[in-house]
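A single protein chain has been omitted; all remaining protein chains appear in their positions.
Up next is chain A:
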Amino acid sequence: MADATPSARPSARARGQPYICQFAKCWYEWRLGELRAAAAVTDVEVFVDADEERAWEARRYGVLLRAFLPDDEAVRRLAGRAVLVKNITEEWGSGRDWDEFAAALRAFPAERSAPFLAAGITFKINVTTLGRRLLEEERQQLIKQLEPLLAFRGSVRMRDPDVTFVLFVDTPSMKGEEGCTSTTARYRFGRWIADGRRDLVHKYDLKTRNYIGTTSLDPELSLVMANLARLRQHDLVYDPYCGTAGTLVAAAAFGARVLGCDLHGPAIRGQLRTRSGPGKQSWDAAVQGIPETFAAYGLLPPVALIQGDSGAHLAFLRAVPGGLFDAIITDPPYGIREKPAEVADEKLLSRAIEEHHLASHVPKTALAPIEHILADLFLLAEGSLVDGGRLVFLLPTTAPFTEAVLLAPPSLVFEGAFEQMMAARWSRWCITMRRRPRDVSQQHAAAVPPVPAAETVETRTPSAIFERAVLRPDDAHLIGDDKRAVAAAQSLLHPELLKKSSSARRRLARRLDKLTGGTTAQAEGGHDGHGAGSPPVPLPGAYGASTRAMRRQVRNQGRGKYEARVRAQLGAIVAGHDEGVHTNAWRLGGPFVRRWWLSTLAAGAVLLTASLLARAGARSKR
């Protein structure tokens, strides 16, 4: 590890001054990417130390990141755009303990601090704690400790001060877990510069929106997508599957002009029944709709809403030589909550229906496979994006995502993918691709032979990585067999869940130690695998007994026997089985679920036989 203090660590490539970015505690892996995209849009150069970035990625839930930024003005620009940033503070000093921190703060150049400490300047000091809350007295104590380190000459003013100082105290939580806290600096002090755009997340909250559908996009995600698309003022943005225009609202929020298309006419005409906005009480298409939503937010109205099929064979957009759209941002339907449809209406397409029925005709649709949706999207992006324009879209997968799966044309450069974990079995990825400049793409297509089809197409087609997140028929029998269930669950579950479940196992070990006075926790703390290290203990009774059964036991047999039972169960779990896997396996269809299904089936069979018998009896009587 680095021997110098973080603030004194020399950084050859670093340009500008160190600033502390406080991020929101959500969208963990996305935050740095979003910051970089926001910086690119606002023409701010961000530099993050390699060590700092490694530590940031390793601790995952961290909220403080030290970045080098040009100056205060650039920071204000950047913060005015970044949605996942809470605030940015100019760093004056930081350290792993108070002495190191104090030394760093004293070493901060006086000519830079003097203007903000001078007499006549009003200031306040905020103490921001991470990991653990502090008592008011503790905060006061910290501020008192701070006083001799800096020559404060101004006067304190809590409301609207000229300068706001922030002291970040990064404490490991009482449980001793790392969580959001970092080990690189326990104390950081600086001057607050600007707040990020967390306010937009509340402004565009779906609960207060004029018009939404059942699958309107999370506004926070749509804002982040708009940033990843690097939208600038007056950009033209298109969503081929706009629905209730959730993506477009966010794009317009950053000054873009938008066009939306959807196959579902009622959705774009404002005719969906909505649970928010003025249509909530009495469903009224006159007061709700996409233009009304834009007007309610004070955004410029969408340029166009078009009813159409975004399939390449029905493309209705004229080919513009230099490209038409600056960005395409979309959440296509993949069949998880919204049916992926394409027009399959021979009568309509061949105009075999009468003209006066055209306008009211509801097109017949068929399910569109995921390959069609992706291929159409790529063709659209290739044809209609301007050089350097971006395609940002969401793709759900049930297996680890790789770029190869997209089978994108060479004109689209893969820029990055961020994962949002949705459930144990599937995640949603936000994928960003950039349109290669047109002349270069032609050279590229000529120079580089196409990717060998056999490798990608056969082994990893989009539908291969995207299966509906349902129980496979062969999963059920796995659950009954403990070892195979654990192995199966490990291959199926999201790595994040597995990580969580191993910490749950450690917690259980501690509880078990309390009960037995043993030393399982210490033994357990050593290895970090998924229960493969320690030998399994013979397990009395059914491994998958439900909590309900345990409760029944408490009622029937009294506390002593219950404790013995818990001990046995915990021992089994700690010894070789993973609690998280256990619970999830149970959810996927453990013995309890299976028993429930069997009993339902049995009851059904009995009822059916009874009714058949009764009917047969009645017939014979007649």
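Things to note:
One rule holds for everything that comes next: a contact is a pair of C-beta atoms (placed from the backbone, for glycine too) under 8 Å apart; a residue touches a chain by one contact, two chains touch by 3 or more; residues count from 1.
Note that contacts and distances are computed from a predicted model.
Looking at the choices "Vacuolar protein sorting-associated protein 35", "General vesicular transport factor p115", "tRNA methyltransferase 112-like protein" or "60S ribosome subunit biogenesis protein NIP7 homolog", the name in the UniProt record of the chain not drawn here is "tRNA methyltransferase 112-like protein".
Remark: the omitted chain is touched by one listed residue; of A:Cys26, A:Ala58 or A:Leu314 this is A:Leu314. When you scan A:Arg76, A:Arg269 or A:His372 for touch with the missing chain, the hit is A:Arg269.
Here one chain is not drawn; of A:Asp345, A:Glu371, A:Asp387 or A:Glu415, the residue touching it is A:Asp345.
One of A:Arg209, A:Arg257 or A:Arg390 touches the chain omitted from the figure, and that residue is A:Arg257. Residues of chain A that touch the chain left out of the display are 233-234, 236, 257, 259, 265, 268-269, 300-301, 303-309, 313-318, 320, 322, 324, 343, 345, 348-349, 351, 355, 358-359, 363.
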